[in-house]
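One structure coming up, written as structure tokens, with questions to follow.
Heads up, one of the protein chains got dropped from this complex, but the rest are sitting where they should.
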Amino acid sequence: MSRAVAVTGTGKAARRRLGATELVWLALVGVTVIGAILVALDDQNLFSIANTRDVLSRSSLLGFVAIGQTLVILCRSLDLSVGYVMALSSLIAATTMNGDPARVPLAIVAVLLVSGAIGLCNGLIVTVLKVNPFIATLGVGLIIKGYLDTEYQGPAGDVPSSFQQFGFSRIGPIPVSTLVMLIVAVAGILFLRKTRTGYHMFAVGGSADVARLSGIRTGRVLVTAHVLCSIAAGLGGLLIAARFGTGSALVYNSGYDLESIAAVVLGGTLLMGGRGGIGGTIAGVLILAVLDTVFNILAVDPFFKDVLRGAIIVAAVAIYARRQIDRKASRVRFGGDGGSAPPDPVPDSPVPAGSTGGAR
Amino acid sequence: MTEVASPATTLLRMSGIEKSFLGVRVLHGVDLDLRAGEVHALIGENGAGKSTLMKILAGVYQADGGTVQLDGVDVRFEHPLLAQQAGVSTVFQEFNLLPERTVAENVFLGREPRRNRLVDAGRMNAETATLLADLGLTWLTPETRVRSLSVAGQQIVEIVKALSYDARIISMDEPTAALADEEVELLYRLIVRLKERGVAILYVSHRLKEIFDLSDRVTILKDGALVDTAATAEITSDELVRKMVGRPISSFFPDKLPGTEAGDVRLEIQGGGNEQLDGIDLRVRGGEIVALAGLQGSGRTEIAHALFGVDRFTRGTVRLDGRPLTARTPRQAVRAGLALVTEDRKGEGLVLNQSIAANARLVLDAVLPRRASQSTRRIPGILSSLELVSQGSGQEVRFLSGGNQQKVVLAKWLATEPKVIVLDEPTRGIDVGAKERVYTLMRELSAQGVAILMISSELPEVLGMADRIVVLRDGRVAGELPGGPGGADEESVMALATGHDVEEEQR
Amino acid sequence: MSVTTQQPAQGPAPQRSAGARAGDLLARVFGGGSATVFALLIVVFVAIFIVNPSFAEPPSLMAFLKQAAPLMILAIGQYFVIVSGEFDLSVGSLVGAQVVIAAALIDGEDGRTVPVILLMIGFGILVGLVNGLITTLLKVQSFITTLGMMLVLYGAIRLWTGGAPTGALSEAFRQPGRGGIDMSVVRQLPWALMILIGIALIAVAVMRSSYGRTLIATGDNERAAGFSGVRVWRVRTLAFVVSSVLATLAAILIGGYAGVTAQVGQGLEFTAITAVVLGGVALGGGRGSVVAAMAGALTLEALFVLFNQLSMPSTIRPAVQGAIIIAAVAYAARERARPRHHQEVPTQPQPNHV
Partner (left out) sequence: TDEPSDTAAPDETATEDAGAGGEEEETADGEFFVRADFDRQLAQRDIEPEGDPATPWLQAIEPEYVDTAEFAQDGNTLCFSNASVSNPWRVTGWITMQQQVEVLQQQGLIGEFRVSDAADDDNKQISDIQAFIDAGDCNAIIISPSTTATLTPAVEAACASGVPVIVFDRGVNTDCMVTFIHPIGGYAYGADAAEFLVENLEPGSTVLALRILPGVDVLENRWAAAQEIFGDSELEVLGDEFTGGDGAEIKNIVTQYLQRGEVDGIWMDAGDGAVAAIEAFEDTGNDYPVMAGEDELSFMRKWQETGMTAVAPVYSNFQWRTPILAATMIWAGEQVPSEWVLPQDPITEDDRDDFLDRNADMPALHYAKFGGEDLPGFPTAWQDR
């Protein structure tokens, strides 16, 4: 109300509310509590060791992919090729290992290199050829699919049992794979919070023009994000190989591309980039895993699961959006139309019609 | 850090700069030199090429011809980063901040301080705080999210960011376009300090007052060519305008057209209020121009938005031609005969990727589709009466200069034949020629009996155009002053706007 | 230069010759990144004709158009949503759901055909409304809204039918997608083609109407559109409804063409979006023409035919398809960097100012 507020703006910051990430974790708690009650009504315990393990192990694979996906989405890009990268990586891992424990390191290096190279392609197509990331990564995905379908007629390769431990063994109630995933997540969080490239990802996603004018080499940042995203998917492929004991092309049919995007958005990262983080994503992944476990315990019909998951994702994002509107910063005038069309279409600015007046 | 150079040292010399966009030459061999410790103004009409020249200096565009010399050495900035590293920093015409990031993160964007290869957020915040304290901006905290700042606050962050580079050359492209006089004062003080440090400042503005207040030398561009560079002290404002426009402008604010007279009250707000506003009483007659003056954030735009259904009055009544008006959406406002030329041309006024024609008929298409086909026939006439300069009505609006874009916005609203038109900062960022065209248009509309409510941060404009001036302070009407010749002066408006005695405040 | 000699460049437009205007129209349809798709379309067709000259015979062409009609109709619907700045990922699921609904409710009885079709259209409208209202009023990005809708439709329809489609389609239902008017030269003039032409004409007319203009304006800058009195939520919601209704019509054609299978519709959303983007329509809204979107769909279908005619191993086709799409979109992106007015109007005298 006072004009001091208008000029300094500090008043607004003072009544800053819960950050997006905290909200997502709260949502996770909410989902867990509701799930636990429903499970308890069925005379079971969601927090039993077995069920906890189940939640955690269900979260690891999606976790890897979603961590990577977070980075590209933060940069206002997206990656629809992750499913194919996972499939290819699992095959490379399994065929390189070929049952020989000594070849495990070689296989890991090979996977990281190949998946990184795919990320490089994705990134270069988006930045240099200026192809919309949706189409670019869909196209690269199709190219990988073509290779996989031609080259592999089914599972191939053999993962030595030592490496299978990555998929099956546990430390206490925590599966090793989940632990590794969490370590990667922490590394990712530090990367975003502590490195320049991490900072620049927020900038590139917030506004590529602003970033460029601030001296950031936006192309490089975006390419880095794509490379890291593909590498994360490659790690997912390694986990698949460990869990399957072999590599499998058909993983690409399991919908990890869209599911990882859903998890990221569920985790409070803006689909149009510039805001969010891996912390929220992990909560998003855990929400999906808890739902999965609860549905399984309650023996929910698999098709009803899809219905519920669809509805829950939309409802959650609607709730985040609600807060966005409340925080309406009415007339901020950012950036000109620098000609570089934003890769992601979803506009943010609130519609000046209807409900906005009441939202203040 | 910067060695204090003697005023005569030429830091930068741009000579014969050429630039074409897609075959259209926009700079024809422009020369410009900057000396340490000087403020060098760059003026010219909209589209004269000021921003382009500045962007070449900043490494955003590459010149097609000509040379840039820094300290006598040829340089070529292929990327903004290289310009920054060479000590050239820029406040661009468009906002260049990340709304979701903090002040400190924005200021240090692209060169975050590191320790052991990791970003040192503590040091970043501390350095930002020092920088802010140095400039006397203690009310800004480094951790504030830019989104929560007002437009002026954001502009200040931009400037702080440019300063933080330890630059020897700072170019500012219309830094005051979004600022009210009070904040302009703040900027003046910043610039004086920079001069003292020996920084060269390239300063673009359409406000002649600022040119004379601040600059040591002035370079005038016209149609991409250099007209003259002169010492500011040796040039009069008439001369300046003539060189810029190519003709003398006799009277800047046109007189009322004969036959213009205040008619019945067309727009009336009684006791209007909402979260930002309280007790707004306002009356605008047909044929009358009423100005809303006030400081940044005093609630002027808010009144326009509440009237127009973007926001709402939760209290009070609004009448249009005597009939109650409760617009809940812009659509209802338009139907009732209201038009709003918004202060943010690109963000709220235009669909930039569409043609001039599509923009001009947008309101008709959206609100009055049945009338659209016949009303659109008037549009070519309106556009040509506004003297729009374009390459045809099929041209995309984003390729027009600011002034011409504003004309398209005006045409869009004139096509609806409004009864009441609200103009929010109608001349923001447009050149004198275009300004004059807008003023003439306002006079013409008045003569036709349209009621005009004008919001402006430029006091001369307020004083020169308005019949009455309503001054706002903190979302309330602070008082009303008569306009026109013999009416209020700048001091009395400022006194009402700030609630202080201006003289006292300034000295 | 003085004011009096000033020639506002607005002037030329109304007096432009018919030829110039035709050129303008062509440029508008083919320009702005859309030129690529027409060039590609021609290349692909020529290649098909070379590989298999018999494909150029009218009956083959008719059969091809019959196949292509559903995707083109889907592309039209998707165009409406994309040009308004949104996405519709639910169309594939919706096509599947509608076919299953048709089979389950008609259950082979001709008499039920019309009521069930009406019901399907009603359901399509409902889905579009839900997509649109959740996106516009609840402010959920449409990528997520329609992804959710995709999951919900996929699950709900299978929940309802126990996993696999039940019932059967009637002969009458199958006519639009399968039948046509028997004729001499073309053997059969497919209903699907006529329906497609009808929808295309309507779509072009709509895009030229006030609604179409406001739709594009909304996609370009929703805030400016809102300030101009556009009811953004309504315009966009309507676009989603158009998309869902056209998906329903596509479902009627697909169901008619090939009958019920469990997999029907799967993945069509990506094909439709790809088609639209291939047509030079910008994801993010505000740019591109509906004719080009249809051309994108036709090009994709033609590409599939070409692969087949070349006897390309079917496993490798996705790879080739992916590479071609990336190349085409990259090429179009280069084209778009050139503003089209510079192609339309030769460089005029330097703009003069007042």
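In order of appearance the chains are A, B and C, and numbering begins at 1 in each one.
Basically, a contact is a pair of C-beta atoms (placed from the backbone, for glycine too) under 8 Å apart; a residue touches a chain by one contact, two chains touch by 3 or more.
Given the structure is predicted, the values throughout are model-derived calculations rather than measurements.
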item: Left-out chain, listing which of the shown chains it touches; value: A, C
item: Full-complex contact with the absent chain, from C:34, C:67 or C:146; value: C:67
item: Contacting the left-out chain in the complete assembly, out of A:50, A:128 or A:187; value: A:50
item: Contact set of chain A toward the excluded chain (per top definition); value: 49-51, 53-54, 57-58, 61, 148-149, 152-156, 164, 167-168, 240, 243-246, 248-251, 253-255, 292-293, 296, 299, 302, 305-306
item: Chain not shown, touching residues in chain C; value: 52, 54-55, 59-60, 63, 67, 70, 103, 161-168, 178, 187, 254, 257-264, 266-267, 304-305, 308-309, 311, 314-315
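Everything that follows uses one rule, which is that only the chains that are shown with their structure count from here on.
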item: Label of the chain whose CA centroid is most distant from the centroid of chain A; value: B
item: Chain A and chain B, separation of their C-alpha mean positions in angstrom; value: 41
item: Whole-Å gap separating chain A and chain C, where each centre is the average of the chain's CA atoms; value: 30
item: Per-residue multi-chain contacts in chain A, two or more chains; value: 339, 349, 352-354
item: Multi-chain contact residues (two or more partners), chain B; value: 310, 329-331, 347-348, 352-353
item: Interface residues, chain C side, partner chain B - complex; value: 1-3, 6, 8-14, 16, 24, 28, 209-211, 213-214, 216-217, 220-221, 223-231, 286-287, 338-342, 344-345, 347-348, 350-354
item: For the chain A and chain B complex, residues of the former touching the latter; value: 1-10, 12-13, 16, 193-196, 198-200, 202-203, 206-207, 209-217, 274-275, 327, 329-339, 349, 352-354, 356-358, 360
item: Touching residues on chain C, where the partner in the complex is chain A; value: 82, 85-87, 89, 134, 136-145, 147-152, 154-156, 158-159, 163, 222-223, 226-227, 231-233, 270, 273-274, 277, 282-285, 313, 315-323, 325-326, 329-330, 333-334, 337
